[in-house]
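A protein chain is absent from this complex, but the other protein chains hold their places.
Letters A and B mark the chains in the order given here, with residues in each chain numbered from 1 onward.
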Amino acid sequence: MTNKVLEVVDLKKSYGAIQAVGGVSLEVREGEILGVIGPNGSGKTTLFNSMLGQIEPDSGKVLFKGEDITNLNPMLLNKKGVGRTFQTLQVFGKMTVRDNLIVAGQEHVDSMMKRLFKSPDCDMGQRADDLIETFRLGHVANLPAGSLSYGQQKLVDIAMAFMSKPSLVLLDEPCAGVNPSLVSGLSSLLKEMNKKQGGSFVVIEHNMDFVMDLCHRIVVMVEGKVLAEGLPAEIRANKEVLEAYLGS
Amino acid sequence: MRMKTKLPFMMSLFAIASFVMLVLPLFLKNYGVYLMSYWLIFVLATIGLNLILGYAGLKSLGHAAFMGIAAYIVAMMMKEGINFWVAAPVAVIACFVVGWVIGYPALRVQMHYLAFATIGFNEVVALIFRNEEKYTGGTFGINNIARPSLFGYSLAGNLEFYYFILFVVVAIGLLTYFLVRSPWGKAFTALRDNQIRAESVGVNIQRYTLLAFATGSAIAGIAGCLLAPLVQYIEPTQFNSQTSILLYLMVVLGGSGYFWGPILGGIIGVLFPEWLRFAEGWYMLFFGLIVILLMVKLPNGLLSLPEIINQRKAAKEKAAAQAR
Partner (left out) sequence: MTDFIQLLVSGIATGTIYALAALGFTLLWQASGTINFATGEFVMVSAFLMLAGLGLGLPLWVSYLLALVLSTIILGYFFKRAIVDPLIRHGIMPVIVATIGLALVAKNTIRIGFGAQAQPFPQIFGGELFQFAGITVSYMEIGTIFLAWFIIFVLNLFLSKTVTGRAMQAVAQNTDSAVVLGINVNKMIFYTFAINAVLATTAALLVTPAYLAKFDMGVSLGMKAFLAAIIGGFNSSRGAMLGGLIVGICENLAGAYISAEYKEAVALVLFLLIILVKPNGLLGKAEQRKV
């Protein structure tokens, strides 16, 4: 019986008359890469943000390793072992790439007071260098993150999510805005991270090839509800899913 | 720290600076020594504000209030016969605590609203100084503030007190340097650059905001403790929002978030106006124009100039490479 790292129980969120998420339940198993797909407006991002303490759900629960984390603020969530990337790019523009990574990991080292007396790298130097190598950011590691190309900043954003060695990483549209030729490379990268560091991933994406290649299991959302769930091959053959995407 | 300049340049700069700071005052008259002391105190206060504004990104427009709180506590306690060396730590701790308390509203209001709230705070503090005549002397202030003695050695002389101030400023400058270089410094900057991302990687926004505010305010407090015995007469208008605005301008002009910004800002904002007192109207006019010009051309302050030049160079090289 595989462990459930994350469990979403009947989550609901409405904005006025619009029900963005209308009772979604799903689970993420240990070590798996779960894909969440669906047409625009299906509620994927609202679901994500509700899971991550960014938005308050109207009802329902989110359980992380059995513990109720509904409405827990993002900082505490991260301390418990949840990392995330953002759909709209969020890096620390004025800091170097390497410093971005160090900050992303340092808050998990010791206590705040002890950190005051640590070296600037805060014991995260080696880990940051490793990720820089894995993500092939070596040549830009000492440049301000804001000066990088969009695709490179995306990589920094993703690498940052891994710095604290989280048990669960949520990736919000990692391929958006990335050069198509780099997408397959990104998929291999994430598979490598999944194997090396372990942990479970949840990926929201629109890029079908990427999702089919990367994910172990897929959940399809349409109009705020789960339409289908299963292995990539099953989802690809599912008539209802095809209809949802192509319209009737 | 953003300095990637060559070592020989840095060494010669350091040598010149040491000469100016250590040796020059011996050749200056009383007024010159006083001016350098006065400037150093404001550099110190600006270092504190640079921590709050430059590194943590909190728009505080009430910094002078903390100089005032410390100055008045020291002056009032000394009037009661309490030793400077007891009064000063009390004053600094008071500033830390008040800064921490003020930090709480800072968590709740954003950006320009914080600027507004801190102005309000400053005005309230200045009002209290003006009105509580029994304790603070009201608009007449407190005069005849004595300079302390250190282990029996009197610091009353202008030169002696100058070196004492220099020592304190350099010491605090060093401590601030280590603070900014430490993981805390990165956390502050993360807080400034992208609060949402910072939160999502585990940065405790609350705690760091309060720390930045309290620490920066305590540093202003130290400056205030030094100011009272330097000028030996304090009154409310020295610590009103006009002064806070000047401190803010000094951080911004020098370079917000650059380590050496406060020194540059202090020269333009305090040293020159005092020195050019006779032309005060013209100087402030000129100063105002510089502020406007700088905001239009170099919004990140004078020390951002090397960075901007590098960026322009890199952009040109990139364009040239693409054209090939």
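Here, a residue touches a chain if its C-beta (ideal position, glycine included) is under 8 Å from a C-beta of that chain, and two chains touch if they have at least 3 such contacts.
Because the structure is predicted, anything quoted here is derived from the model rather than measured.
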item	value
Visible chains in contact with the missing one	B
Option touching the unshown chain, where B:Val170, B:Met295 or B:Ile308 are the choices	B:Met295
Among B:His63, B:Arg130 or B:Arg192, residue touching the chain not depicted	B:Arg130
Residue of B:Leu13, B:Leu150, B:Ala171 or B:Leu285 in touch with the missing chain, whole complex considered	B:Leu285
Of B:Gly32, B:Gly120, B:Gly173 or B:Pro306, the one touching the omitted chain in the full complex	B:Gly120
Residues of subunit B in contact with the chain not shown	59, 105, 108-113, 115-117, 119-121, 123-124, 127, 130-131, 196, 241-242, 245, 248-249, 252, 281-282, 284-285, 287-292, 295-296, 299
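Following the convention adopted for this analysis, only the chains that are shown with their structure count from here on.
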item	value
In the complex, subunit B residues that touch subunit A	179, 181-187, 189-190, 193-194, 196-205, 207, 257, 311, 314
Residue ranges of subunit A in contact with subunit B within the complex	52, 73-75, 78-79, 83-84, 86, 90-95, 99, 102-109, 112, 115-118, 120, 122, 147, 160-161, 163-164
